[in-house]
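The complex appears here without one of its protein chains, the remainder shown in place.
By letter and in written order, the chains are A and B; residue numbering begins at 1 in each of them.
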Amino acid sequence: MACETRSIPSSRGSSNLTLTDDTSRAPGSPELSELPDDITVETEEGRRLAAQLADDRRHARRLLEVRDLSTHFFTRDGVVHAVDGVSFDLDYGETLGIVGESGSGKSVTALSLTRLVPDPPGRIVSGEIIFDGINILKLTGNEMRLLRGKKIGYIFQDPMTSLNPTLTIGYQIAESARVHLRLSRRAADERAAELLAKVGIPRARERMKDYPHQFSGGMRQRVMIAIALACDPMLLLADEPTTALDVTIQAQILELIRSLSSEFGTAVILITHDLGIAAGMCDRINVMYAGRIVETGKVDDIFEQPQMPYAWGLLDSLPRLDEEKGARLRTIEGMPPDLIDPADECRFSPRCRYARDICRQHEPNLTERQGEGHFARCHGTEPGGWIQ
Amino acid sequence: MVNQAGVLEAPAAVKTRKPTSLWGDAYRRLLKNRLAIVGGIIVILLILIAIVGPYLTPFEYRAQDLPALAQNRNRPIPPFQGPHILGTDGLGRDLLSRLMDGARISMTVALIVQIVVLGIGVPVGAAAAWFGGRLDTLLMRITDIVYAFPDLLFIILLSVAFRDTFFGKAIDGLLIVFVAIGLTAWVTMARLVRGQLLSLKESEFVEAARAIGVSDRKIVTRHLLPNALGPIIVAVTLGIPGAILAEATLAFIGVGVQAPRASWGSLVADGQRSLQAAPHLVLFPALAVAIALISFTFLGDGLRDALDPKLKGKQ
Partner (left out) sequence: MVGYIIRRILWIIPVLFVVSVITFTLMHAAPGGPWAREKRLPAATVQRLNDKYGLNDPMPVQYLNWVGGIVTGDLGPSYKYPDRDVNDIVADGIGITVHLGIMAFLLAVIVGIPLGVIAALRQNRMPDYVATFVSMIGIATPSFILAILLIVVFAVGLRWFPTQSSIWSEPQRWVLPTVALAGFPIAQIARYTRASMLEVTRMDYVRTAQSKGLRERSIVTIHMIRNALIPVVTILGPILAFLITGSFIIETIFGVPGIGRYYITAISQRDYGVIMAMTILYAVAIAVMNLVVDVLYAYIDPRIRYS
């Protein structure tokens, strides 16, 4: 049942930030030991400088820096490279979309960020995750636990099974507030009732005493959102939050996530297989395939100038309203590859109509394309390549 | 992939994992469960002993070795000395042979009880699930009544009541006991089968099969039964310890097996009287019972874990 990784030994020395349930400290403000030697906080001047430094730091640094993250699953059939060398950044308050098919590694990436990868058989084998200046992979289990719920909220895919059937939803929402914010029972319940109302449950106060099975799927997902946001986290991980819901409810839930995150300034990582959803919600998008990021960039750039055949396939496969009736849905031929011991080749090449020999011999790197922060992993679309 | 002629053709086969089937998967998972393997081997051994064991020992289970007994001052002969490997009882009868005969009895009880259980339980449960409505209610009421019966009492009554009849005398008075045990045990099987079929009937893959147009008969044979078969096999295997236990308990109090035949339970009862002087007379039968119960339980557990569809694909 362990949810922390055991392969990365904890070393307290690298991070001087001690994690407590202290909410009075604003996110990102430095500890004394982080300040340069000639600044003390005893003087007014010192305090001002320290605040300035904190602010600079806060803007200089990003909320999330992921470098070369690899999470593997050690199975009887071999080692599955579910996430293989993934790197990306996330700013405070930004909404990032991770788009890909089943098995692309998008969910495992999110689980890795909070170290909830089931171990065994999974393990984060390498890489770095810096969250708000804190090196996630070097934390002890207990320190990680303190982060979860409080600074990072999680919305899971299936609202029907993600709530505990034997506890009232009021309790389940108030729980993290009680644990992390040290609120009294009454204060936590009050907060939970407010949250419940905020996520759009009518007669929220009365429904606090109800059980999950008394709610519909869409409403349960709203409850999940309330739970995730209970402690006002800095980051919200939403793993396919609408996949299990009716299409009509999907839009409502997405809108709810969007409005709440912008109201609270929460950064969001939205994981989905649906490019349409990503387009509506995200500032930037990472397209993942077979455990790798194959394209990343601002939403507009990805949609207007996709640089990778897989992304074309995804865009192409979206059904459009202006198509003629009876036209067949366009799919990407073939199946995603087996992730055991991948070879040094472009992982999409077996399914790519533009593949050439170089694609099968050498995996392309993420290279810069037109547009800010726009990268793609494809030999053919590079400047001078054979696809234009 | 675009080939020479510019035509789109199917991509080359990508590396995928071996295809798996429910049974193949289950078999492989079972083999990895060491406890289940041990249990299974012992079960097979017990069955073999039951069939051929009594022919392999030089002594018959009821033969009294009076000379050897006299030599031992008319006391039970202790084990590991001489030809009687596990010793004898107070009448000079070889314990090992009697244990093997007991194995025969225990395996027979397992067999007959489960035949009764399957023979009554499966049809009743299936009928209740398939036809539903009044029949279902009626059958469930009958199971309620059987369930409410204090089972040991019923078995004892039955065997005493029919003791002097042909039925009661079959297999040295054991058939009646076995059937009686079965008559009290079929209820759980019926409920299990009914539950399985009911939930399977409503499940989505049946809906899907119907939607494609698969006939009802095919749905039952190809879809429902194979899925229900797993839990049934597990229930049969795990029900055997209960049957053996019931027979042993009854034998202990003198119901069922008649002298000179002995089942493990009656051996314990006999041996209990001379516990201090000849502990082997209680120890070995008790061990035999324990080994049988444990092996079937391990095997049943292993089968249950192996056949659990939720574990399919998970490591």
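In this section, a residue touches a chain if its C-beta (ideal position, glycine included) is under 8 Å from a C-beta of that chain, and two chains touch if they have at least 3 such contacts.
All values reported here derive from a predicted model rather than from experimental measurement.
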Residue among B:Leu31, B:Ile51, B:Leu66 or B:Val160 touching the omitted chain
B:Val160
Of A:Val79, A:Leu116, A:Ile134 or A:Ile249, the residue that touches the missing chain is A:Leu116
Missing-chain contact among B:Leu96, B:Val268 or B:Ala306 belongs to B:Val268
Using the document's contact rule, name the residues of subunit B that touch the chain not shown here.
144-145, 147-154, 156-158, 160-164, 241, 245, 248-249, 252-255, 265, 268, 272, 275, 282, 286, 289-291, 293-294, 297, 310
Contact footprint on subunit A, counting only the chain that is left out:
1, 3, 114, 116, 145-150, 153-154, 156, 158, 161-167, 175-176, 179-180, 210-211, 213-214, 224, 227-228
